Each structure stands twice: as structure tokens, then as C-alpha cells.
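All protein chains but one are shown in place.
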Amino acid sequence: MMSKDVADIKSEASPIDTDKMWVIMGPQHPFSHGLWTLKAQLDGEIVTDAEPIIGYLHRGWEKECENRTYPKIIPMADRLCYAASMTYTHLYCMTVEKALGIDVPDKAKYMRIMADEVCRIQSHLMWLAAVGTDLGNLTVFLWAMREREFFMDINVRLCGARMTTNFPRIGGVRNDVDEEFMMYAARCVDRFEKAVWDIISLIDDSSTFVSRMRGTGYLTREACANLGITGPAMRGTGVDFDIRRDDPYDNYDKVDFDVPVLKDGDSYARYMVRIEELFQSCKIIKQTLQKIKAIGKNAPYRFKVPSKVPAGRAFTRLEDPRGESAMYLVSDGTDKPYRLKVRSPIFVNVSASKPLVQGSRIADVPVIMAMIDMCLGETDR
Amino acid sequence: MTYSSILDWIQFGDVMSNPFYPYQTYNLPFDIGYKLWEIIGGLIAWLINLIFPGNGVSTWLISPEVSNMFALVLFMVIIFAVAFVVTLISLWMERKVLGRIMDRRGTMVGLKGFMQCIADGLKTFMKENTIPKKVDKMTYMWTVSLIIGTSVLIACMVPLSPRWFVVNYGTGLLVIMALFALAPFFILVSGWAQNNKYSLIGGMRAAELMISYEVPMLIMIATTCLLAGSFNINDIVNMQSDTVWFFIPQIFGFITFIFCATAEAERVPFDIAEAEAELVEGWQTEYAGMKWGLIMLADYMRGYVSCAMVVIMYLGGWLIPFVSEGVNGWIPEIVFLLKVWFVFFIMIVLRGALARVRTDQIVNIGWKVFMPLSVVNFAVVLLLKVGGVF
Partner (left out) sequence: MTEETYQKPSVREIQELLEKKFSGKVRVTGTEERRVCANVDRDCIHDVCAYIHGSLTFEHATSVMGNDMIDHMEVIYHLSNYFNGVIVELTAELPADDLRIWSVADIWAGANWHERETYELFGIIFDGHPKLKRLLTPDTYEFYPFRKSYKLRGKE
């Protein structure tokens, strides 16, 4: 099913029959950003077989939600992924709103979009930091973390918390933003668009970085779609799909942005897609700030909602920094969900790690898996 | 010899007049050791003489033979202490410079962060000495001792000036290279002995790394020796004072050698044997506490020697540019060390700016880039030599 391009790795078939060795990478291993294991079968340095093992962080999140009232799940949704907490809370609130059949105020929609994009930038910077360490360079790690701090500060000014933001609410958002915040956010984004070039030029102008990424982890478009890989990893493989554009939620159809798609299908293409997404997110943030300003100060940002959700089903999905997240809510008319299913992008992406790493060298495994951007909180749930 | 005052014991005489003096030329660390022994030994002899006047021990302690022997012991201590301090300063410099590159402060404990090195050293020495159950204990211990031992040995063998050396071999450069190339074998065996898959791969990679850089490196050393007409380090440096510094005729060789020296010291971008992203710590994985601390020290000692080789072969050793006379007045040891730290600074910047290369890439670089460059360099030098420029 999977046709691997082995042009980069020549003459690997050796006439000598050599022993193969299983190396268990993880759960405590510098390359696994979080608790998961990759069992890799090595023939010399070539990975011939691989099996991902997850479940070290399984908390029964979905089951636990069945025991809580709807508003109490919002802070839990934050804890699904530490780097993309805003999008999960947003997704949960959207799902419940759909089950309730209500529409949120326009201002809240723009604020959610803005918060989502801030979250996307900070998550992508976290990923960039991880790429740095996986390639053996700590400078990229620290520079990316430095830039990330500014977006953490935006989060603090927005809702008072750095990572687990707890900002969207069922029916709107928690609080309004003030003039000072808008000024700060606009300045921060302007600054970031220049400052990120430091990191990009450090990586892209250096052949050591580029040659490590180019040609590794190759997948074809069909294989990628079939394996269910989503997000920037998918768009680097040539699938032209972004939920923000093709299945818009909230007010994404009213802002202007491009979806970067590259057809190369290797780690470098995935890297380039993520970098371009940083700039697109900046563009969206700037537009939303203007729209929020245009809507005016005293516009409503939150509607009151009933505590009981009518019996029914609701499915929503959104574009997480890492891919396609979806929630499916089955409600039975009480104030607690009957069943709440979370579709996590990394859960599926990591299941594709065998075709991704097969045939590459063990030194490339961290790089290939870094392009997936692991986050175990949402994977194991 | 009768005793009249303590100054009979402490004379600060000329060290060269000692009939058992081991060198042909003046040796500064030996002189320091000799004078130190005159103070220490003279004090002991004087004290013993106070209690037991006219005994033989006091006379024996400061007789030329015994003085020479104890001076040699002190000489060894001085040589090691200087190499050790130089290494610690390199380590501190790496932490500070790397910190600045990464937009952070680096270490901050005492003396601009220098004390952090001492604190770390003490910490590793106070850790429990753990040995994993399933390792091959004898090989495990012996290989690490040999890795550290050879590294310390070559760090001590590097001459800092014509008056600061351990042995003034005719084949000095070759001996250093030979000892340098030993460590990868021990790393291979050590990785095997640790009974750990990461260590095994790390050991294999150390061997793979060695076959890729060692040949061009030896060609470049041969080129330098051809240019200087000698393997002796003194002669190489003197030749550079007579003509020009060798990095001018051998500019290809200089650049290539810096990279080869980086690989020799197993530093980023060539630290594939201990690539922490995929191999945890490579061949060092199972070493803990004091053993790991010493491995770390040995790593930096190898870095220091790599830089010293670059300085000796290409940057004029202990010479100062445009000052050909009065070299001794300028403290050549300090000049030499400053140059070493300058080269080390380049290595730190490389570490801050580059990513780790892959195993197949380093072999490719070694045989397809370094090798032709070193041969071109050799050809250039051969032409210069035949043309009578040098």
C-alpha cells in the first residue's frame, strides 16, 4: 500500500544476512516529547519496522466528562493539550452551542478566532523549539521559546493564564478585551513577524538543518490521506485541505488568509508549511483585532445559556495547530453529557509512524516525529 | 655539608646546573617544580634538622638526585594542573559564549560563573558510584579509564612554548595524533561492554566517525610536516616564524582541519556518537557520577588539544604577529593559550549555529569534501615546495 521513496537512501540492501535489533525508544527518551514509546527494529542504522505504543497518560477523559456538568468540562478541555488548550476549549464550547442550537455574538466569534491563532503561533513555536533539540541545536530551542513568551504575555493579558487559558465559554467568551490589550497584541504581532526571521534564517540558510530534513519521512498524497494524517503534516504532503477554509466555523469565512500547501511530502515541506502558517496566523490576528475594534466597545460578548442541553447529537470539528480535532456530543436532556467523544489529531498521526519512519535511519526518527508535533495529553486523553 | 641557616637548603640555584637535569634545553615548569621543591624540601629538611641536628635525612632530601626526583613529581602536578585549569576555562567559556548566543546568561555562580564548573565537578565526584548489573564490569571500567587516560595524556603532552613541554620529541605531532586516534577504539569497546543498545550504536558510530575524518586529517598533518620539514612541534612553529603562518599557504587545509578537529573532539555538528536526540547519550549512557564527570572533562581536554593542534599547525603556535624578536618577553604560554581559546571560540559558535549531521552525511563529507580538499592542499604545498617558495 505504501510506496516509499528510497532514492535518498541508496544501496541499503546488503547481501549479508544481519541480525535485526529491537530498540525501544521511550517512554523516557529525549526524542519522545511526552510519554510514548516507539519500538523500532533496526538493521544496522536503518529502521525496518516500527510500532508506536501509547496509553501512558490515559485518564479516561471522555468517561470523566459524563460525570460533570457542562460548564465544569471547560477547564478539563484545557488540559487535553498543554500547547493548544485554547482550541480544545473553543471546540468544546462550539459543540455544546451546536447542541443547544444557539449562535454566539459576533464579537465573541472574532475573539475566539484571535485567541485560537495566538494559540496556534505559540504551539508552532513550541514545535519549532522541539525541532531544534531534535536536530541537536539548542539555539533554535531557546530562540523559539523567547518568541513564544510574547504570545504567553498576550494570553496573560487576555485571560490571566499562560497555558491553560480557560477563556471561551458556552455562549461566548469569558471577558471582553480592552484598548491596552489590542495595542499590545498588535505591537507584539508586528514585532514577531520581523523577529521570527532570525530563527528562519538560522535554519533555512544552513545546509546541516536542511539536509537533515529534506527527503526524510516521505509520504505520497494518497498514503497520507488514507493514514488519516491531518494538519500541517498533511498539507506538506499535498492534500489541499484546511477546515478553517473548507468547512469554516465561527467567523473564519470573514477573514482573509491563505492555506500553504506543498507537494514534496518530506519533513522539509512539513516544516515550511508550519513556518508559513505562523505568518498566516499573524495576518488573521491583525484582521480580527480590527474587526473587534470596529464592532465597538459595548457590544455583547457572551449570551446566557440554559444549563440543560436538549437531547440530541452534535458534531463539530476545527483546525487544531496539529490537525483536525473533532468532538461528538450525545446529550440526553440532563445537565451532564451522555457521551462526549474527542477526536485527537495526534492519536491518528502517531498511528502512522510506522510508514513514516520505515526505511529511514534512526538518526532521522526524531526529525520525522518532530514534524508530527507530539502532544500526549490529547493522544491518550 | 654542615648546617648554618635555612638558606643553605633554599638556594634557588640554576636548575640547569643540576647534573641530573633531564632535558637539553631550559624547561620552565621543571624549573618551577625544582624551586618549589627547594622551598618544600628545604623546609622539611630544616625542621628535621632542628629536631635531630646533623642527621643524614636532611642532606639526602636536598641532594641533587633526590631534588631532581621530587622536582619531577611536582613538574607532573604543574603540567596537569595547567591543562586542567585551561580545560575548565574552556568549559566556562563554552557555557558563557553559548549562553550569549542563545540569548541567555549562561552560568552565574561566582567569578562570572566560573565556580559553576568547580561545583559541577564536585557534585559528580560526590555522586554514588553506580555500575549497572548487566555490564561487563572489567571492560566497562577499563575502557573508560583508558579514554580518560589517553585524553589527559595528550592534553599534558601539548607544549605551550619552547620552554613549556613534557617531552621534546622529534615526532611530537605524530605521537599526539597516535594517542588521539586511540580513544574511538576504546569508545567502540566501551559501547559494546555496556550491554545497552544505545551505547552499542554510539560505539559503532564513533568508529564510523573515525574512518571518515581520520584519513584527510592525517594527510593535512603530513602536508604541514612537509612544509615545515619536520614532525617536531618546535621546528614547525619556528618555520612559521621564519616564513609566514601556515594558514596562508594552506588556507584549504586550515578550514578543513578546523572541521576535522571538531570531529576529532566529538563536538556538534559531529557529535553523532553521543547524539542525545536519538541515542540518549550514546556510548556514555551507562556511565554515571564521577565516571561521567571525568568523561566530560576528557571531552573538553580533547577539544583543547584539537584547538592546540590547529594553533600549532596553522596559527603560528606561540608567535605574535609582526613581532619576531623578544618572544620570551611576551609570555609565549599566554599567547599560545589565547590563540587556543580563539579557535575554541570558533568551535563554540559552530556549535551554536549548526545542527548535528547524520552518519551517512559525515562519511560523505569526510570522503567527498574533506578528502579532495586535503589532497588539493597537499598539491598546493608540494608546488610551493618544489617551486622553492618555502
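Note that the chains take the letters A and B in the order they are written out, and that residue 1 is the start of every chain.
The criterion applied here is as follows: a residue touches a chain if its C-beta (ideal position, glycine included) is under 8 Å from a C-beta of that chain, and two chains touch if they have at least 3 such contacts.
Because the structure is predicted, anything quoted here is derived from the model rather than measured.
For the chain that does not appear, the touching partners among the shown chains are A. Across the entire complex, the residue among A:67, A:201 or A:307 in touch with the chain not shown is A:67. Touching the missing chain, out of A:104, A:233 or A:326, is residue A:326.
Across the entire complex, the residue among A:241, A:279 or A:303 in touch with the chain not shown is A:241. The missing chain lies against chain A, touching residues 1, 54-55, 58, 60, 62-64, 66-69, 222, 225-230, 239-241, 243, 246-247, 315, 317, 324, 326, 328, 330, 339, 341, 343, 347-348, 351-352, 380-381.
As a working rule, only the chains that are shown with their structure count from here on.
Every residue of chain A that touches chain B in the complex is listed here, in rising order: 9, 21, 23, 25, 29-31, 42, 45, 133-139, 141-143, 146, 202, 206, 208-209, 211-212, 361-366. Chain B makes touch with chain A in their complex at residues 98, 101-104, 197-198, 201, 268-269, 271-272, 275-280, 352-361.
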